[in-house]
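All protein chains of the complex are present and in place, except for one that has been dropped.
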Amino acid sequence: MTSDGIPILSTDGITKAFGGIRAVDRCSLAIQPGKITGLIGPNGAGKTTLFNLIAGLYAPDEGTITLRGERIDGRPPFEIVQKGVVKTFQIPREFRNLTVLENLMVAYPGHPGERPLSALIGWKRVWDREEEVRKKALDILSLVELDQLSDANASDLSGGQKKLLELARSLMVDPKVILLDEPLAGVNPTLTGKLLGIIEGLRDRKSTFFMIEHDMDVVMNRCDRVIAMHQGRPIAEGAPEEVRHNELVMEAYLGG
Amino acid sequence: MVEAVGIVADVASFGALVGIFAMLALALNLQWGKTGLFNAGIAAFWGLGAYTASMVVTNPVPTALARPGHWGIDQAAFPAVFGVSTSFTVAIILAAIAAGVLAFFIAIPTMRLRADYFAIATLGFAEIVMNVFVKNLPGITGGVEGIGGVPQPFEFGAEGWKTNLSYFLLVASVVVVLFFLLERLVRSPWGRVLQAVREDEDAAQALGKDTFSLKLQSFVLGAGIMGLSGAFFAFWLRGVSPPPNSFTAADTFAVWVIVIIGGSGNNRGVLAGAFVVPFLEYFSVRAKSWFDLQEPLASQIFYFRLIAIGVVLILLIMWRPQGIFPEPKHVAKRPRWVIGR
Partner (left out) sequence: MVLQALLNGLVEASVIVLAAMGLSLIYGVKKFPNFAHGDMMTVGAYFALWATSTLRAGIVVGLIASIIFVAILAVVFELLVFSRLEGRGPVAPLIASVGLALILQNALRVAYGTGQLTYGVPLPDSWVSGVTDPLTGQLVWINPLQGVVPLVFAAVVVALITFILQYTKLGKAMRATSDNADLARVTGIDVRLVRYATWALSGALAAAGGVMLGFRVNGIQPLLGSSVLLLVFAAVILGGIGSPYGAMLGALVISIAQNLFFPFAVLTDTPVQFVLIVPFGIMVLVLLLRPQGLAGRPLGFDLPPLRAELRKLAESVSHSWRRLRG
C-alpha cells in the first residue's frame, strides 16, 4: 500500500453478513485526511453497506472502525455524526413533509431549541440561534442552487434535486469526513461540475471525502485516491491511474 | 329556575369531561401525531394518574373484612389556600409525574420497536399495569373496589351547579394552557426534529439526531399529560375503579378516535374531536330518559356507543385518514414573546 501519513479513518477487518450474504467481508482500508477518496466496485460489492457500517447505522459483526485513533464501531449513529462523520444516502431520504429549507435546518447539530425545555421557555438566544441556522441553511441552498425551492415540500423535488438536498443537508453538520453515496447520479452535467467544484473547495479547506461513484471520468479526474471493492473487500488501492489498470479491478468489472 | 340550574350542572359536567378527553387527545397528538409513536397503552397512564391523584386527596383506608382498603395521605397535612386544599395541586403534579415515570420505564425496552410491535407492547403493558397490578393490590389501590369518596377542589354543597361549573372552568383553563404550551412546543425546533424523526427515523439518525432520546422525551411528556388528565378524571368521577369499569382498552381507542377524527398532527382539530367521545358517552346515558327507551334497548345503548366508535374508526381510516382538519404545514415559528436579552 502506498499510504502517506496517518489515516483519518480506517477500518480493520470489518464484516457484515445479511443472512448468508457477507456484504462486507473482513474489509480493511484507510482514508487519508484532506483528500477525496473514490470508492468503486461493481453493483453489490458492498460499498453502501460499508458506508452504513462506518456511519453506525449497522454494527459490524466483527472488526473495528477507527476515527483519528478512536474506536467508533458499535457507537450509535448520532455520536458518530457528533464526532464529525456524516453520510448521505444513495436513495435520497428526504423528510417528505418538511420544506427544503426545514430539511436543512433540522440537520443543524446541537440546536438548543431541540431541547424541549428550552423550546418551551423560548429563550431569546434559542430563537437568535434559529436565525443563524436559517441563514446558514439558505447559504448552503444557494450553493447547490436550490434556493429558489427553499419553501417547496421536499417530496415535490425531482430525483436529482433530492440528491442535491441530501448533499446540502449533510453540509449543515460541518462534517470533517463526508461519506457520499453516489452523490452525482441523476444530477445534470452542468451542476455536476459545479458540485465537484464545491467538493474540491471543501477539500482544500481540509474536509475529507469518501465518495462512491460509478462515473469513471469523475473518479479518474477528480479523486485523489481510489479504492476498488469487490465481494465485500478492497482489491486495489492507489492513485486513480494505478487502480484503473489493475488487473483484479478489470476482472471484477468484466467478470461481475 | 330549577330546570335551568339542572341544565347548567349537566352541561358543565359534560364540558369538564370534554376537557379531560381533550387533554388525553392533545397528549396522544404529541406522541402519535408529531412523533409517530403508536401508544396503545393510554389507559394505563390515565389510570395511574387517576389512582395517584385519588390517593393523594383521600385519607388512607385500612383493609377491612368487607372492603379492600387503599393508600392515602392524612388530609390534615395539607394546608388550605383560599379555602382550597393544597392536596389537589400536589395530586395533579404527582399524577403527571407518576405517569411520566411509568412511561419512562415502559419506553426503555419498547421504544426501538416498529410501530406495530410498539402497539402490541404498550397494549400489553397497560393490561399488566391496570388489570394485573392495580386490580390485585388491595390495601394499596382498593383492589376491585377502587377508591371512593374523592373530593373536588371546589365544593358548594347543595348548589351542585356551582361545583360543576367551577370545576369545568378549572379544567377548561388547564386545557387552554396546555394547548398553548403544546403549540409552542411543536412550532419550535424541537417539534421540527420530532417530525423529522416521524418521517424518517434512519435519516434523522444519520444526521446526528439522538432519535431514541427525542422519542423518549415526547413519549414521557405525553404520558405525563395523560396522567394529569387522569387526576382530573378522578376528581370528576369522585373516585376511581379498575377495569372493566374504567381504564380499559376501549378508553385507549376512544382517544385514538378523537385524534383520528380531529386530524392527527393538528391540535385544533383534536380539540374539536374531543367533543365526540364524551358526547356519545353522555348521549348513551341520557338517551334513556330523552327518548323514553325501554329495556333491553336502554341498557344496550352503551354497546351501540362502542359500535359507533368502531364504525367511525374504520370509515375514517378508509376515507379520510388525515381527519377533518389535516396537519398544518409545519414551520418552527418565533413565538411572540421570548425570554432573555
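Here the chain labels run A and B in written order, and each chain numbers its own residues starting at 1.
Note that a residue touches a chain if its C-beta (ideal position, glycine included) is under 8 Å from a C-beta of that chain, and two chains touch if they have at least 3 such contacts.
Because the structure is a prediction, the values reported are computed rather than measured.
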item: Identified contact with the non-displayed chain, of B:A250, B:L293 or B:V338; value: B:A250
item: Touch criterion as defined above, residue of B:V84, B:I97 or B:L306 at the omitted chain; value: B:L306
item: Residue of B:I7, B:I108 or B:I339 touching the missing chain in the full complex; value: B:I108
item: Hidden-chain contact residue, picked from the options B:A77, B:V176 or B:I314; value: B:I314
item: Residue of B:A9, B:M55 or B:A121 in touch with the missing chain, whole complex considered; value: B:A121
item: Selected residue (touches chain absent from view) among B:N59, B:T86 or B:N136; value: B:N136
item: Where the missing chain touches chain B, by residue; value: 38, 104, 108-110, 112-117, 119-121, 123-125, 127-128, 131-132, 135-136, 210, 212-213, 216-217, 220, 244, 250, 253, 256, 260, 296, 300, 303-304, 306-307, 309-314, 317-318, 321
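Here, only the chains that are shown with their structure count from here on.
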item: Residue ranges of chain A in contact with chain B within the complex; value: 55, 57, 76-78, 80-82, 86-87, 89, 93-99, 102, 105-107, 109, 111, 113-116, 119-127, 130, 133, 169-170, 172-173
item: In the complex with chain A, residue positions of chain B that touch it; value: 181, 184-185, 188-193, 195-196, 199-200, 202-212, 214, 217, 221, 327, 329-332, 334-335, 337-341
